[in-house]
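Shown here: the complex without one of its protein chains, the others still in place.
Labels run A and B following the written order; every chain starts at residue 1.
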Amino acid sequence: MLTHYMDLGWRSIRKTPVLSALMVMAISIGIGITLISLNVFQLMSHNPAGERSSVLHMTQLWSQGPDSWEEYSANLTYQDTMNLRQSDIPVRSVASFRSGGAIHAEGSDAEPEMRSIRVTDSEFFAMFSVPFLYGGSWDKSVDMEAAHVVVINEDLNRTFLGGGNNVGKIIYLDVTPYQIVGIIDHWMPRPKYYDVTNGSMNFAESIYVPFSLTPHEEFPVWGNTSGWQFEPLITYNDRLLSEKTWIQFWAELPDEDAQMQFSQWLTSYVEQQQALGRFTDNTRTSWMRLLDVAEYLTDSEVVPEDNRIMIGLSALFLAVCLVNILGLLLTKFLKRAPEVGVRRAIGASRRQIFLQHMVEVSLIGLLGGVIGLVWAWFGLTTLADHLGMEEALGRLDPSMWIMTPSIALGAAMLAGMYPAWVICRTQPSVYLKSQ
Amino acid sequence: MLSMKKINKVFKTDLVETHALRDFDLQVEEGEFVAVTGPSGSGKTTFLNIAGLLEGFTQGEYTLDGVNVSRLNDNQAARIRNEKIGFIFQGFNLIPDLNLAENVEVPLRYRGFNSAERKRRVEQALEQVGLGARMKHLPSQLSGGQQQRVAIARALAGEPRFLLADEPTGNLDSLMARQVMELLEEINRNGTTIIMVTHDPELARRAQRNIQIVDGQVCDFTLYQGGDEPQAARA
């Protein structure tokens, strides 16, 4: 019977091409706009950490003095970072910050390029599930005893070294030679959940160097450096000794026990520092907090407000389209009342009439959905073009393949329910007398 | 076959109460051909709608084919219409978008027959009305008489217990009307009960039995047998 209803629906759609086109257009535009908003939202609100989201915790400390910032800084000071790194607490953790420099390789034709660099610890790759093509991270001992080793990504490997397994070869960061110990595959988490300082849609770095090199190499900071008191940074050492915050610190805390222990350890660390005259804001009862990835992304407001407004407005827009279609469907169905009268007289039940019309409405919805998907794709491409975010925005999220038909069918059925109900309650006798 | 006892149908509005049928009694036996006549507004249409289970009624008892159908819900009524009753309308009421075969097929689909069974019955029914060669035509390509024959085929395809015809020849010229009438008579001879509403006395005279409805009541009861003159009798 379903195929029969589909056949009838399709005939009916073709019979009133203008009205049908109007309805399909209205629903497709509504769906298109909704899909665009949802797609952007999906992209922004995505949590690339997956199941590791609740395992990875960003450590934040209230190291500022009283009457300064009203919120936690996302970053830590160098001194706190070093104290955490050197502690004996058995927790896998990494410090990191974004830097940059001129990259070149000996014997390469490629001109030196400015690239962003992540200065971090050996566990970074394991903690954030970074895929290696060749080699691996540097030895854990390098985290304490600095060495000029580097992990680069495949793109850089191809540009400067012609691709292939180049572990053991040398590339230059500014004028300093670094030995390659690992080459990672294409890795581009969006949002860049381990550090959204430079924008959540910022690219992952192409070069990774040991954090232990920081005091020797004086890596420039390409992220935010925030200070709550006047502390001029004349030399790099000023920076290392200052209360300025600029380093992200992530800890792997797989269960509540681990979180509890780590919190306790941090609390006693803060007490110890208070004895040394730091952490002077006495208005507080706690000077530390741990945010898992999802909490960190929410706290960093990676989903722009505009996006939420758009979702609200597009939902309303879709509602207008639905009301519109509802009216048109009612028009169309009521015109068909005599035919329905005949069908009822010769034995169709209300349910059968209702189903017949719902199937027709669903067809319209699906057609609208398909065209809506085209609108959405077109809209997103244009949008990405305007925002210079082709790679991030200019594609449909895989979830849209489920989202589109559900929205299309749901919307159409919502709009079709009332007209179909009205028409299935047609009194057959009324329409049989006249022509 | 069909038995109506003290059927009352009252239409109510805020201001007036109209008795469309008043203590309406009627018995129709299996295989009868009954013509129902009456002036306009007498309750003919209401009778037809009630007999065809298209409308409910206010009081009384209606038994069809041994089953009490006085208080059926919508679904049950639809089911009985589909299986036991065939409708023929003045305006043919074919579905213009469907071709002849598809039109005849409509009630069979609602009955849930499989496609082979549907095909067999559609062909048989159209054959019977002499339109077997035109299955793929649209109603608009046919003359009025042909359209009415398709409507009859549609009514017959479900092999109903009785046919309800509402002015079946009202929209036809006399030649076509005669053909349609002959077809109905043939169907009746094959054993199908027919109730026909008409205001054409000429046509009514060809039925075995004539009923007149006046002011919602069966007022005149005439039995035609051979060439006898009509005899008035109280029902």
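Definition applied: contacts are C-beta pairs under 8 Å (C-beta built on N, C-alpha and C of every residue); 3 or more make two chains touch, one makes a residue touch a chain.
In this text, contacts and distances are computed from a predicted model.
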item: Protein name, per the UniProt record, of whichever chain is missing from view ("Phosphate-specific transport system accessory protein PhoU", "Acyl-CoA dehydrogenase", "NADH-quinone oxidoreductase subunit C" or "FtsX-like permease family protein"); value: "FtsX-like permease family protein"
item: Touched by the hidden chain, restricted to displayed chains; value: A
item: Residue touching the undisplayed chain, where the options are A:T331, A:S399 or A:Q427; value: A:T331
item: Omitted-chain contact residue, chosen from A:L2, A:M114 or A:I402; value: A:M114
item: Hidden partner chain, touching residue among A:L2, A:V175, A:L276 or A:I402; value: A:V175
item: Contact partner of the left-out chain, one of A:A258, A:A319 or A:L355; value: A:A319
item: Touching residues (missing chain, whole complex) on chain A; value: 19, 22, 25-26, 29, 33, 36, 101-102, 112-114, 174-175, 220, 229-232, 234, 304-306, 308-310, 312-314, 316-317, 319-321, 323-324, 326-328, 330-331, 334-335, 383, 386-388, 422, 434
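Keep this in mind: only the chains that are shown with their structure count from here on.
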item: Chain centre separation in whole Å, for chain B relative to chain A (CA means); value: 68
item: Partner chain B, residues of chain A touching it in the complex; value: 1, 4, 11-12, 15, 338-339, 341-352, 427-429, 432-435
item: In the complex, chain B residues that touch chain A; value: 45, 49, 52, 54-55, 74-75, 78-79, 81-83, 86-87, 89-91, 93-97, 106-107, 109-111, 154-155, 158, 166, 171
